[in-house]
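First the structure, then my questions, so here it is.
Omission of a single protein chain aside, the complex is shown with its protein chains in their original locations.
When the chains are written out, they are named A and B in that same order, and each has its own residue count from 1.
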Amino acid sequence: MKKLFALLMAAMLLVTCAFTAASAEGEKYLGVMLSTNVMSLDTNLATDGESFEVIADCIDGLMQMDANGAAIPAIAESYDLSEDGTVYTFHLRDAKWSNGAAVTANDFEFAWKRIAKEAGEYAYLLDTSVGCIKNADAIIYEGADPETLGVKALDDKTFEVTLEVPVSFFPSLMYFPTFYPINEEFYNSLAEGTYGTSPETFLSNGAFVLEDYAPGTASLSVKKNDAYWDADSIKLAGIKYQVVGSSDNALTAFRSNTLDVVTVSGSQVGAVEKDASLSSQLKVTGAGYLWYLTFSQTANNANGYLANKNLRLAITNAIDRESLVENYVMDGSLDTYTAVPPQFAASSTTGEDFSADQDQFLDYVGFDPDKAAAFFETAKAELGQDEFTFTLIYGNNEGDEVAKVAQAIKADLEDLLPGLTVNLQPMTKSERLDKMQNDNYEIALTRWGPDYADPMTYLGMWITNNSNNYGFWSNAEYDQLIKDCTTGAYITDYDARWAALLQAETIVMQEAVIAPLYTKANANLIASGVNGIQFHPVALNRVYKAVVLE
Amino acid sequence: MLKYVLKRVGLALITLLIIVFLLFWLVRVMPGNPFPSERMNDIQIANKRAEMGLDDPVLVQFARYIIKALQGDFGNGTSLYYGVPINTVLSKAIGNSFRIGGIAIVIGTLIGLLLGITAALNRGKFLDGFCTVFSIIGVCVPSYVFLIFLQYNFAFRIPFFPYFFDPNRFVFSSVLPSLSLSLFTMSTIARFTRNEMVEVFDSDYVRLAESKGMYGRTLVLRHVLRNALIPIVTVLAPLVVDLLTGALVVEKIYGINGIGKLMVDAITGEGIDYNYVLALGILYSALYIGVMLAVDLLYGVLDPRIRVAAKGEEA
Partner (left out) sequence: MAKKNIQPAAAAAQSVYTPVPGDFELLHRRDIRTDANFASQSYWKGVFTHFFKNKRAVVGLIIITVIILLALFGPIMNSYDYKDIVQFRNEKNKRVVAKGIAPRIPGLHKLLTGEEYDDSFKDLTFLFGTDDLGRDLWTRTWYGARVSLAIAFITIFIDMIIGMSYGLISGYFGGLADNIMQRFVEIANSVPRLVIVSVLAIFMPKGMALVVVALLLTEWIGMSKIARAEMLKIKEQEYVLASRTLGARNSHIIFREILPNTIGPIITQVMFSIPTAIFTEAFLSFVGVGIVLPHCSVGTLIEDGFNNITTLPYQILPPIIVLALLMLGFNFIGDGLREALAPKLEDM
């Protein structure tokens, strides 16, 4: 027995030595960190940024993002818009799938109808709250025939989309993976549940083709697609993705040259900045997410105390957001005082960021202990209550800094509002959402990332009965404003709509429906010599089409 | 013997059925949705639930599940690797975890035994003290802390081993995670071996053997170790199951697609993936039950006086 084991050990050692010689690779791939596993390469099922990023490496939609996040043509060479602004006609260029088939208008029609039919997580991008594609609501929510969706392949190269009402940002939706094409013939040739589960069961028409992937894998790779319509401008040989579950580990992986692009945690940024060679490779980019507190405003929870506007205002004025981002988040995130975070939605007429002015709501939200105390006194008088105890729920798997932020908020509130006690309750994201959706919480620390580059991606959440209106807050004036902006009076007048959106945001802030905290940023380390990665806070967080390795 | 084994296997199937039902019911009671639901409204969520058959009585769902499971179909992922049949994902993860865990068990048991025997033979001397301190540190330092230490020193400072797990260089890239996982087993086995052997050394029959002139390796291996093995095997058994079924943090740090991470992701991910929890639960229970049966049989081999089976079942 012992001899056998000795043999085994010896064999292991031998194999170890045999493999020590690094496997020689051809052209260098870019090593990129993913913070979670890729959940699906199927545009209908994918819900996370990592999946979207890999899908976008391999598939082009009608439009793509330029370096500034504006929509520029991809598979669609050009498009026409009808005079009433409701019919888009996209003219497709000659592009090929990786199996040699041509990319046709039917690929889009098939994929979009599938999204509507399956009514999954991102189907809402088609409905009247966002994309306003004709009949989408009836198909998604009432089970109408998917064939009635307002999309049509006029011929192989012409794709027509009919909207219910004009949507000013519609072209920029086209770079979101939900709107990407799938080759119908190829899809139908596969067994159920196998599409996108391996390089063989996945077609690409984009800059890269899938080289090595299986569901659940911690490492995957894509390589350059020579048949890509714009192959000449792609300089990168391929990308090797590695899932790094602990951000603490990412820094060492970067220093060991295992990875070229990593995201480090806020607590590491300080160490990175002290190191001369590392700090020159640090690049902070906006991640888009707004972290905020939401309050249950129904009588079901906390005796209905949080329905009191002054109590909410007291809380939102007692949080030192500057200290929060400087001392605890630390990755370059921005302290935020607006319900729509900055840096993702700019007016197409003036070019000005919707939330550039962070001081505009200082009367209602900010850090002002005196004002907080005053609001608190009013609330106490109104509620006839001197002591309050609330439970703050937050996710334990939503980032390293979340628990720290929760503890800092607790310390701030208890410090500045004597009589208020905050109990912390971590839970999984799934449980947190469940509690919030079923109005079974008091205060929650939650986040929302923009799905498209328009303030509506945030402001649309607080209309009555929206599933993301976790406060169950309701305001008729607000509902009307949002309605006017999506399907009503303002849809054709861009500037008026913009002003109306601002007016809606003002109501949210006045009422302290939510307490915005900070806009998340990512602290990236990018190896010197790697140029041209485009970072975006919306839709696709990282785009590699312009990457050049030196 | 065969009769006894068959009877145990039959019982195991019933036990397994009870476990699966318990689990089946418990995951449905847990708060949370079985799929991501942040952007879906109540209608969509209700439709999805109906589509998955979650509105049916639990017993009906259970029967449906069992019938499918018996055909080898454990369903598709709902909050993990959406829509992909679980078997596809599991087969890879099981392969990785079994191999890494397997190596860890072999290393842990062998070195643990060696350490324990050495300590027992040098009772009260320096080596004995060293073994004590080593095992105590070994159970106090979590395996992932040890892995970070190994990774930092032997994959970064001295870049000998790969920094992340690489399925294409399996054995080589399993060294660090296996070694770190084996630490706890090593310490436990070393401690148990040492304490047991010391006790056996003091027993009357070893004294008798000694007085009959037996000494050296024969005595240690044939009499002392063999008699000390029963508690060692007993503590080793659950460790084997745990190691084979993966270790969350180690898998996360070293980028291993293993079942420990799958299980936790299935419960704490975007939703609770009932199908993964069940499939992994079945796997874990089956392994545990199997290993426990093996241990009961092993008792009889190690000490023929032990009869786990009731009278009449031995044949």
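Keep in mind that, in the parts below, contacts are C-beta pairs under 8 Å (C-beta built on N, C-alpha and C of every residue); 3 or more make two chains touch, one makes a residue touch a chain.
Predicted model only: the values in this text are computed from it and were never measured.
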{"item": "Selected from B:1, B:67 or B:140 as touching the chain missing from the view", "value": "B:140"}
{"item": "Chain not shown: contacting residue from B:47, B:118 or B:132", "value": "B:132"}
{"item": "Absent-chain contact - pick from A:235, A:410 or A:483", "value": "A:410"}
{"item": "Hidden partner interface residues of chain B, rising order", "value": "11-12, 14-15, 18-19, 22-23, 26-27, 29-31, 132-133, 136-137, 139-142, 144-145, 148, 188, 191-192, 195-196, 198-199, 202-203, 230-231, 233-235, 237-238, 263-264, 267-268, 277, 280-281, 284-285, 288-289, 292, 299, 303, 305-308, 310-311"}
{"item": "In chain A, positions touching the absent partner", "value": "246, 248, 251-252, 267-268, 270-271, 320, 322-323, 326-328, 396, 400, 403-404, 406-408, 410-411, 423-428, 431"}
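Heads up, the rule we're going with is that only the chains that are shown with their structure count from here on.
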{"item": "Residue ranges of chain A touching chain B (in the complex, touch as defined)", "value": "5, 8, 12, 15-16, 19-20, 23, 37, 39-40, 42, 45-48, 119-124, 140-141, 143, 193-194, 197, 214-219, 242-246, 249, 252-253, 255-256, 258, 396-397, 428-431, 433-435, 437, 451, 466-468"}
{"item": "Footprint of chain A on chain B - complex, ascending", "value": "30-33, 35-44, 47-48, 76-77, 79-85, 88-89, 92-93, 103, 106, 110, 148, 151-152, 155-156, 159-160, 163-169, 171-172, 175, 249, 251-253, 255-257, 261-262, 265, 267-272"}
